[in-house]
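Only one protein chain is missing from this complex, and each of the others stays in its spot.
All chains are identified by letter, namely A, B, C and D, in their written order; residue positions are counted from 1 within each chain.
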Amino acid sequence: MLSVKNLSVQFPTDDGMVAALNGMDLQLHRGETVGLVGESGSGKSVTSQAIMGLFKETRAKISGEITFEGTDLLALSEDRMRTFRGKKIGMIFQDPLSAMHPFYTVGSQIAEAYRVHNKVSRKAAKQVAIDMLARVGIPDPKKRVDNYPHEFSGGMRQRAMIAMALVCEPELLIADEPTTALDVTVQAQILDLISELQAETNSAVIFVTHDLGVVAQLCQRVVVMYGGQCVEQASVREIFTAPSHPYTRGLMASMPHLSGEDDRLTPIPGSPPALLDLPSGCIFADRCEFAALVPDNRCQNERPQLLVTGEHAARCHGHEMSLLPKTIKVGA
Amino acid sequence: MTATASTPTTAKPVATGRSLLATAWMRIRRSRIAMASLAVVVGMVLFAILAPVLVAIEGQDPNTTNTTPEVLDNFYTPGLPLPQYMYPSAEHWLGVEPGLGRDLFARLAYGARVSLVIALLATLVSVVLGTILGAAAGYFGGKVDMVISRIMDLFLAFPHLLLVLSIAPILQSRLAGTALGSGSFVPIASLVIVLGFFGWAYLARVVRGQVLTIRQQEFIDAAQSYGTSHRSMIFKQVIPNVTGVVLVYATMMIPTNITAEAALSFLGVGVKDPTPSWGQMLNAAQAGNWYLSDPWFLAVPSIALIITVLAFNLLGDALRDALDPKSSR
Amino acid sequence: MIGFLFRRLGAMLILLLVVSFITFTLFQFGPADPAAASCGQECTPERVEQARIALGLDKPFFVQYLAFLSGLVGPRMLGAPGAEQVCAWPCLGKSFQTNENVTDMIANALPYTVSLTVGAVVLWTVVGVGMGLFAALRKGKLADRLIVGAASFGVSLPIPVTGLVLLLVFVGTLGWLPFTTNAIRSPFGEAGFFGWTTNYLLAWIALAVLFSAQYVRITRNNMIETFSEDFMRTARAKGLSRGTIVFKHGVRAGITPIVTMLGLDLGAMLGGAVLTEQIFSVPGLGFTAVRAATSGDLPVTMAITMLAAFFIILFNVIVDVSYAFIDPRVRVN
Amino acid sequence: MNTPLLEVSELRKHFPIKGAFGRTVGAVKAVDSVSFTLQRGTTLGLVGESGCGKSTTGKVLMRLLDPTSGSIKLDGEEISTFKGKELNAFRRRVQMVFQNPASSLNPRASIGAAIAAPLIEQGIKPPGGVKAKVRDLMDRVGLRPEHANRFPHEFSGGQRQRIGIARALALDPDVVICDEPVSALDVSVQAQVVNLLKDIQRDTGISYIFIAHDLAVVKHMADEVAVMYLGKIMEQGSNEQIFADPQHPYTRALLSAVPSVELDAALTERIRLGGDLPSPSNPPSGCVFRTRCPAYALLPETDRARCADQVPTGEVACHFPSAPLAAVAAHR
Partner (left out) sequence: MKMRATKMLAAAAVVAFGLTACGGGGAAKAPSAGQGDPYAPVIVEQGFSEKGGTVNVLMSSDFATLDPGNSNYVQTANVGQLYYRTLTMAKETAGQPPEIVPDLATDTGQVSEDGLTWTFTLKDGLKYEDGSPITAQDVKYGVERTYARDVYTQAPQELNSALSHDDYKGPYKGGDFKAIETPDEKTIIFHLKQPFAEFPALVSRSNTAPVPEAKDTKQDYTNHPVSSGPYKIKSYDRGRELVLERNDQWDPATDPNRPALPDEFRFSLSTSQSTISQKLISDADPNAITLDSNGALQASDAASLNDEKISARTAGGFLGCIDTLNLNTETISDPEIRKAIALSIDRSAIQVQYGGARFGQLVNSQLTEKMVGLTEQVSDLDPTGKPKLDEAKALLEGKDVPKELVYGYANSTERYKNIGTVLQQNLKELGITLELRPIPAANYYTTLAGDGMPDIARAGWCGGADSSSARMTVDPNLGPSLDGKTYGFSNIPRFYDEELSKRMYELRGATGTAEELGAQWSDVYNEVMATYPLIPTIHSYTNSVVGSNIRNAQVGYFFGAIDLNTVGVEQ
């Protein structure tokens, strides 16, 4: 349904162009939930916003290809893109308080989202909003429809945000770190809600997060991002049982687990790369414990390609040359 | 429209090896407008400092009148400089003024001294008052804040120009014959006091706001946690962090004060003839509607004023952009 | 809300009282002796003394101040002992210079200041906010840079310069417009709307050049900031049209600081645009105040200072209240 | 056991709510009757969701805030009433590591100066001089001593947290209060800091109060754990006890809400909390958790009355710790 190929996004800054995304690839099928995982600056949010066409008419430079149901989204004009936004692709954001307009009632904002794509009266749209609020589990929706976002609690706001994104029943929902700002107990509610709604509507979901646990709970497939690239892509089970990329492995190892034994964590040395001045070789090479295993300094000099084996893809010379140790420590 | 401001900056590169001021300076140096403004500002300051030298080179004097019929018309429009004296010439680089026939270049140069000295000193007074009071209000909070804030409200609620207008003559009469001197120095001193004293409240409010934000920051808690004294808290932790804001506001305040001097002198309560200042020159241009028959007389101080104010404003803008971590360009 | 208003008005009264007290005190140190001024060249010390008594200046400072305050509460007696006259409420005293009732003087001057303010405010708001918004929408493009450059230039133009240049060009040289006359106070008089407009046009423009430039800057900056808010991204993500996004979501949210600034400027302007009134000889409050201040006419200066402070504070309150209409978050608190 | 290093009992911190005309119309009970002890060389984990009062507790312990009532004893000495010189001397013994790497360092001071500041303010002259001590501290936390002249913005988040730790260690304190020291960091970096803190404890025998919302991190760090909710401690106990056998319904809900990377997570008990956090200025009577307690609804009338009337006390602040919980999400 959605195919992202070799997508690159660059932003101009004081110090030159920042490559926020460097050849991103992503495939998504109908009804599927894909987790986009990575640390800050890995390009996961940029990817989701690029798909939504939010960089159109900005100073960002975009190249590559985004095809949605056969339409090249990048080639679309802003006006044509509008017919996709909200209608076919819905989006929810990390911080619902700032993502909702503070001066309009929650109901009117949901109704507005509906009325853009459906010719209905104000009254009917409001009823749709009330129904939608009920559907996302907001108690007393008839009353709450006239509340302002600041009168909602954080969890309720995120529910309302979801209602807004789903009011036109889009085929694709992009959730950009929707639970990061929430407490765990509320996060659990929201995750439940998203999976329930997805089950009801059978829409595809791109779930952007930095939390592998959330991915494990919600997604079927995972895309691991690092330095603006997709470094590994596989089903959840594959990722957690047999990660191919040293970064994914490191990420697993450095995560504290609730059920794990109380011993030392194994961090990834160093820090994430500066997007301003990316190395010409593998972006992860300077933090990679296996880079030394690959001959000819390939990791330093040559950027690895995404190697697809079946449903599993990884961007690593070591993996490509089968140089990585087989035994890996898995969180479970 | 950008919906992206947050995205790229989150991955701020590590260890670039530049201090904040160095970054600011780099940004300023990169902007042609900022550099041009800086050049004009420096040039104007040099112009003011070197006024006696320049005027000596020209061979004129700011106070020598020349009302002979060879210089000033005495028939058609009595007092109007004859064309060869009205406009720039080798003898009078910017011509002479109508009525008294004094050299315009000399008056402009000496006027620059007066105008800039007033603006800079008044700004200094405001900045010192504003920073200290604002920082004290923000840092100590409670009753101190209450008292200082109410005073700030009062100052901000006062119709400034009206009050300054009423106070300037009072100050001038009170200052005359005191240690602050006599003659031309009195109006200058009184303008510095009046403008300085009325300019601090806004800066204090800004500083207070900044300090309140800084107080929320954890390094203040941290400093408190190892027992930092109030003194070093204010001077080592708080004030260094408002210097950027203060610097920007000071740069913005200078043109405001230059304009204020011009306004007050224009209204006749500021610098008075024979002491030249740009405002006094504007006043002279309006007197007797001279500007209608001798527009050049209006143009000389106006252009100097506009160029200087514009340069300071642009420099202030550039400085603000350069010191603002949020600015994206 | 009512409680809030009540408190703000109370604070306003206190502030006005302080303003009046400070102004009153300042004038005790003034260079001009009003008693001497009121009897001119023929003054003998004895006449100055009589004038002092007639003006009530012989009384102790606080008695004078309280007498002044009493005029704000009810009618008050003015004049030499034995020849007092009633000064009707609200009594702000009589001018030391012309013996005119200050309340009447202000009532006379106010229409001019209002005329000046109304036109200028409309002009600069339309031009400033419009261009600022346009520049924000064209951020980084040529139009934006031109507008920003013009605005930087505009804020650097002192009113005396703009005013005199406008007079020089449009009145002196081209003769397209007349010098301002005091015969026109409002668009409802004999001169009509057209006469009123042509009379004040240059003064409006002089003010608008400076203020528009400021409004362009604040509008542009605010709008750019607003446009980068998360909820604007949400609005785009909903698929709303550009117009809806810009006006319904962007302008509505970004307008608050502009309303604040407008309110404060309006308040300040109503107190008298001193320079503009002086340059264009508009006999409004500012014009009157300059005369009074330079000649030590205490009652007039005090009254206008207080009125100006009143307007500033009043519009502060109005701005605060208007927040509640703009921003629902304020409404609850 | 000898006297605990730190003994806190009945600690309260209420923030007054000012109404019109400066009258106090109520109080936010941020910390309400909290008691715990900390043994030398151990770590006490203080865990809970946002607004539970864990950070306020830390600040009161640090005496950045004055307690409303209650006692704090350090080595048996009552320190909650210290003022002036005494307080200053106390500060040498207790130090703090802060949450936000961006704001916990003065941007205008070099990191060398930041680390030296406690020594200078306390007037301590270490044997080899301040510079040597700073160098030593930087070395200890894994920073290169030659970077002492650099400014905070030149360091990554993880490095800045190290600087903060070095600063806290400068006075050789007995206790370091770590207020969410890793929550702002990426997973891979987080592990570095967690390990560093553990190493320091191992080397110096220092004690930590470790405040966090992330249960997994607490599990890795703490010997003892206290779970807070709405200003009160719901449950405290040893690490093993809390994570292996939680008694309080809130602890259990919290644990079950954490998304797990275990792919068989569905098998574990899933407890979902409904509703929103009550206002700390107007907490429920009796048991503060009762309004969201999954067990409460299932309790018989008399038991519910007890929950509403009596404040539960003890290691497990629950009247019915063993009550069966509603297994299904209660959020509708």
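Note that in this section contacts are C-beta pairs under 8 Å (C-beta built on N, C-alpha and C of every residue); 3 or more make two chains touch, one makes a residue touch a chain.
Nothing here was measured: the structure is a model prediction, and the numbers come from that model.
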Since one chain is left out of the picture, which of the remaining chains does it touch in the full complex? B, C
Considering the complete complex, identify which of C:Gly10, C:Gly74 or C:Pro178 is in touch with the unshown chain. C:Pro178
Of B:Gly99, B:Pro255 or B:Gly279, which sits in contact with the chain we cannot see? B:Gly99
Based on the whole complex, identify which of C:Val48, C:Ala143, C:Val169 or C:Ala324 touches the chain you can't see. C:Val48
Per the touch rule stated above, chain B touches the missing chain via residues 63-65, 67, 69, 72-80, 98-100, 102, 169, 176, 182-183, 268, 272-274, 284, 287-290, 292-294
Footprint of the hidden chain on chain C, which residues? 31-33, 36-44, 47-48, 50-51, 53-54, 79-83, 85, 94, 97-100, 104-105, 108-109, 171, 178-183, 281, 283, 291, 294-296
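FYI, only the chains that are shown with their structure count from here on.
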Enumerate, in label order, the chains that touch chain A and chain B alike. C, D
By the contact definition above, name the pair with the higher C-beta contact count: A-D or B-D. A-D
In terms of CA centres, which chain lies closest to the overall middle? B
Compute the distance, rounded to whole Å, between the mean C-alpha positions of chain A and chain C. 54
On chain C, where are the residues touching two or more other chains? 233, 236
Multi-partner residues in chain D (2 or more other chains touched) are 156, 159
Residue ranges of chain B in contact with chain C within the complex: 1-5, 153-154, 157-159, 161-163, 165-167, 169-170, 172-174, 255, 259, 262-263, 266-269, 279, 282, 285-286, 291-292, 295, 298, 302, 305-306, 309-310, 313-314, 317
Can you list the chain D residues touching chain B in their complex? 59, 62, 64, 87-88, 91-92, 94-96, 98-100, 103-109, 114, 117-118, 121-122, 150-151, 153-156, 159, 164, 167, 170-171
Taking the touch rule as given, give the residues of chain B at its contact with chain D in the complex, in rising order. 12, 14-20, 217-219, 221-229, 232, 236-237, 240-241, 243
